[in-house]
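Have a look at this one before I ask anything.
Omission of a single protein chain aside, the complex is shown with its protein chains in their original locations.
Then we have chain A:
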């Protein structure tokens, strides 16, 4: 096991700057999630760590060793690919054993490790099959198993759940997390799904346009976003932004952009800031809770109501804001104030 350090790492593809000045420290045994919108450079960062992409600027360290010029197979990392990349002509057993055989592990040790991984992943009965005979979920487990048996320094995963259906995704999410905690191997996990990021990561690194916007625990990102981008990206439905004058309020920091999450926008009652009046623009009734999109002047806020609220588009609604939930951002730079 080992820590990982990105030191001012950059990557250019011709005129495209895929990753800019990325500095990030990942502790030994940590589960780090890289999250960000499409094209933000997550995959590129991961591939540079794997050695599949050359590094244009800066250095990457695994443990104390600078790995810029180390071949992928000498970096002692295992990667789970989005399309699983199982060797189609080999049985599941051989898929798992492939990396160990290449590393000249003794054959009874290989057998032991493969069977152990198969047991942990509950796929012992699949060992004799070929990848073509597996369901998507099973293939995914085999891909995990192939990384697991290697017992590498670092696990890398690039959107490993994106080909699974919603239910299986939730289930596998928990499973990956459990496995990682068991083996305590440093893990870098790429996703563009902020729910995955929030539920899996010890810490999360939010990327945007090749830049690192913020690193922190899920709570930190949620409670104290460093800027408007992170505030809007983390949380679902996302934070609403408005200015005091837009909604007719005088708030402490004049001129700043105010951000507020749905749970801090409630139907009017005493003790809230308000009342504010608006028209219902959409209703998202999820059963246990209802999110109501409300237009107030130019701004749109999302109101959170317990249970199944009966509202119609166009209805007038009166609501208020929870003061402790307000976040302020500079209207120029977007940085948190």
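Everything below uses one rule, namely that contacts are C-beta pairs under 8 Å (C-beta built on N, C-alpha and C of every residue); 3 or more make two chains touch, one makes a residue touch a chain; residues count from 1.
Note that in this section contacts and distances are computed from a predicted model.
Asks: Can you pick, from "Carbohydrate ABC transporter permease", "ATP-binding cassette domain-containing protein", "Acetoin utilization deacetylase AcuC-like enzyme" or "Sulfate adenylyltransferase subunit 2", the UniProt protein name of the chain not displayed?
Replies: Going by UniProt, the chain not displayed is called "Carbohydrate ABC transporter permease".
Asks: One chain is left out of this view; which of A:12, A:66 or A:102 touches it in the full complex?
Replies: A:102
Asks: Decide which residue listed in A:62, A:77, A:198 or A:260 touches the omitted chain of the complex.
Replies: Only one listed residue reaches the unshown chain, and that is A:77.
Asks: Which chain A residues would touch the chain omitted from the figure, given the whole complex?
Replies: 50-52, 72-73, 77-79, 81-83, 85, 87-89, 98-99, 102-103, 146, 150
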